[in-house]
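What you see is the complex with one protein chain gone and the rest in place.
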Amino acid sequence: MRPALALGAVLSGVALAAALVSFVWTPWDPGAMAISARLQGPSLAHWAGTDHFGRDIASMLMAGARTSLAVALVAVGIGMGVGVPLGLTAAAHRGSWLDELIMRGNDLIFAFPALVIAILITATFGPSATNAILAIGIFNIPVFARVARAGALSLWTLDFIRAARVAGKGRARISAEHILPNIANLLIVQGTIQFSLGILAEAGLSYVGLGAQPPTASWGRMLAEAQTMVTLAPHVALFPGMAIVLSVLGLNLLGDGLRDALDPRLRGRVT
Amino acid sequence: MARYLLIRLMSLGAALVVASGVIFLMIEVTPGDPARFMLGMNAAPETVAALSAQLGLDRPVGLRYLDWITGMLRGDFGLSYTYKVPVAELVADRLALSAPLAALALALSTLIALPAGLYAAARRGRVGDSAVMGLSQLGIAVPNFWFAMLLVLVFALHWRLFPAGGFPGWADPGAGLRVLILPAVALALPQAAILARVLRSALIEELGRDYIRTARAKGASRGRALLRHALRNALIPALTILGMQFSFLLAGAIIIENVFYLPGLGRLIFQAITQRDLIVVESVVMLLVFAVIAVTFLTDLAYAAVDPRLRRRG
Partner (left out) sequence: MSLLALDRLSVTLQGRTILSEVSLSLAPGEILGLVGESGSGKSMTALAVMGLLPEGARVTGSVRLDGREVLGLPEAALNRLRGAEAGMIFQEPMTALNPLMSIGDQVAEVLRIHGRMGRAAALEVARERLDRVGLTAPRFPLSLYPHELSGGQRQRVAIALAIALRPKLLIADEPTTALDVTTQAEVLRLIAGLARDEGMGLMLITHDLAVVAGMADRVAVMQGGRIVETAPTEALFRAPRAPYTHDLLRAATHRPGRVSQGEYLNQEETHAVSSWQKYSKSDDAPLLTVENATRIYRLPRPSAFAPHSELRAVDGVSFTLQPGESLGLVGESGCGKSTLTGAILGLDALQGGAIRLGNHAVGPKMPRAARADVQIVFQDPYGSFNPRQRVERLVAEPFHLTGRPADWRARVAEALREVGLDPADGRRFIHEFSGGQRQRLAIARALIIRPKLIVLDEAVSALDVRVRAQVLDLLAELQARHGLAYLFISHDLSVVHAVTSRCLIMQAGRIVEDGPTEAIFTNPRHDYTRRLLAATPRIPAGWIPKEEPAS
C-alpha cells in the first residue's frame, strides 16, 4: 500500500474509532462542567486540557467526532441516494427533455451554496444539526448527479452497452447492471471527497450557529466558544482545529489513494 | 457567438426567476405566520395583524411575489423590521466590505494557484511537485475560519502587524485594506490549494495529448509546450472550478467576518436570523444567489473567450 493511502486510512480510522468509542466511553463526561478546573492545559488527567467551563476537551472532541462524521455521512448518503439515480437517468436519456430538466435543476441547486441553504432552513425552522445535514445533503445532490452522469455518458458510447441493447435490455436495467458497477469507483472517490467537505461544512455551520446546538458536542461550536479565549488559552482553539484538519486530511488522502488503487487503467493491465 | 450569448442570458434569467421563487416560498409560504414568527409568541394579536398588514401579508401570494420581484428590480428591497431602514441601504453598506473581501481573496488565490499549479505540472513526479501537492493537501484540509483564528493569534495579537478586527471604513483606503488582508489570506489559501490541484491535473492531462506531441515535434521546448499550448487548454476546467469557488468564497467570507468582527453581509444576516428580520434574510439570500448565478454566467462568457469552438458555432 502506498504511504499516503496508509496515512489516510490511519487518520480516518482514528476519527471513526473516536466517534464509535464515544458512544460507550469518554475519559470524562463531555458535558460535565467544573469551573474550578477551567482553562487548564493538557495534563495526564485532561489529555487535551479543559475549556472555559472546565469541560474535558478530549472527551468533547470524541463526542464532536460523532456529530461531524454523522452529519457528513448522512449528507453523503442523501447526495448519493438522490443524485446518482438522477445522473444515471439523465445519461440514459441523453439529450432528451428529461436530461435537460435534471441538469438545469442541478444548476439551480448549485446556485445555492450549502451555507445559503442552511440560512434559509434556519430562518424558517430554527437551528439544529438536522438542518446542517439537510443543507449539506442538498448541496451534495448535484455533485453526485454530475459525476454519475459524466461517468455514465462515457460508458453509454461503448459497444458493450449496445450489445446489452441488442440483447433486449432496457435503459433502466442497463443503468443498474452495466453502468452503475462501472462508475462505482468514481462514486466512492467522490464520496470520500464530499465526506471530507461535509466535515468542513459542518464545522463552519456550527461555528456560525446554524448547526448543532447545545448540548450536542461539535468541533465547530467548540471553536466558536474558544474564540474569545484564544489569547488566554490557545489550546482550546488548537485541538478542535487539529481534529478537523487531521480527519479531513485523512479522508482526502484516502480518496486520492483509492482513486489510484481503483483506476482501471492501472488495474486492467494484463496479469 | 450572439446565439451562445442569447442562450446563456435566457438561462440566467430563468435561473433567477426559479431561484427567487424558491426563496420566496421558503421564507414566506412555509407554515406559520411570518408576522407572528417575527414578533415572537407573546405578541398581542393586534400587533401581529398590524405587522401583517404592513408587510402586505394579507394579499394573495402571487401578488406578493410580484411586488417583491418588481420592488427588487427598482432597487426597493423593503423595510427592515428591526432597523427600520430600507434593506437596500443596509445591504449596500455591508457590501462595501464583503464584496472587496471576496474579490481580494479571489485575486489572491488565483495569484498563488497559477504559478503553483504550473510549477507542479512542469516538475511532475519530482520533489518540487510532491512538495507543492503535499502543501495543497494540507491547505484543503484547513477550515478557513480556524486558519483565520491562528492568523489573528500570530500576526495580530502576538506580532501586532495587523489589526485583530473591526473595520474603520473606506475613508482611509489604506487602513481599510490593512484590515482586509488577514481575512483575505485566510480565505484565499485553502481555495488556492484546491485551484492549484485542479490546474495541475488539468495541465498534466493536456500535456499527455497528441497536440502537445505535435508541438514538441515542431521543436517547441517543454516550457513552450506547457505555456503556449497546454495552459490555455487547461484553463477551461480550471475556469469551471474558479467559477464554483466564488460561491465557496462568498460563504467563506460570511463565516470569516465573525472571526474578525467585521460588519459585513455575514454579520447582517446572522443578526437578522436571530432577530427574525425575515425581509433582510430574504433579500441577502437573494443577493447571494444572484451573485453566484451571475458569476456562472461570467464563467460561460470566459469559456467563449477561450474556446473558438463555442465562439463560432454559437
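Things worth noting here:
In order of appearance the chains are A and B, and numbering begins at 1 in each one.
The working rule: a contact is a pair of C-beta atoms (placed from the backbone, for glycine too) under 8 Å apart; a residue touches a chain by one contact, two chains touch by 3 or more.
Keep in mind that what you see is a predicted model, and the values were worked out from it rather than measured.
Across B:84, B:160 or B:218, the single residue that touches the chain missing here is B:218. Listed by residue number, the positions of chain B touching the unshown chain are 2-3, 6, 209-211, 213-222, 224, 228-229, 232-233, 306-309, 312.
In the full complex, chain A touches the omitted chain through residues 158-160, 162-169, 178, 181-182, 264, 268-271.
Just so we're on the same page, only the chains that are shown with their structure count from here on.
Rounded to whole angstrom, the centroid-to-centroid distance between chain A and chain B, based on C-alpha atoms, equals 21 Å.
Residues 11, 14-15, 18-19, 22-23, 26-27, 30, 32, 137-138, 140-143, 145-146, 149-150, 152-153, 157, 244, 247-248, 250-252, 254-255, 258-259, 266, 269-270, 273, 276, 278, 281, 285, 288-289, 292-293, 296 of chain B touch chain A in their complex. On the chain A side of its complex with chain B, the touching residues are 104, 107-108, 110-116, 119-125, 196, 200, 203-204, 207-210, 223-224, 226-227, 230-231, 234, 237, 240-241, 244-246, 248-249, 252-253, 256.
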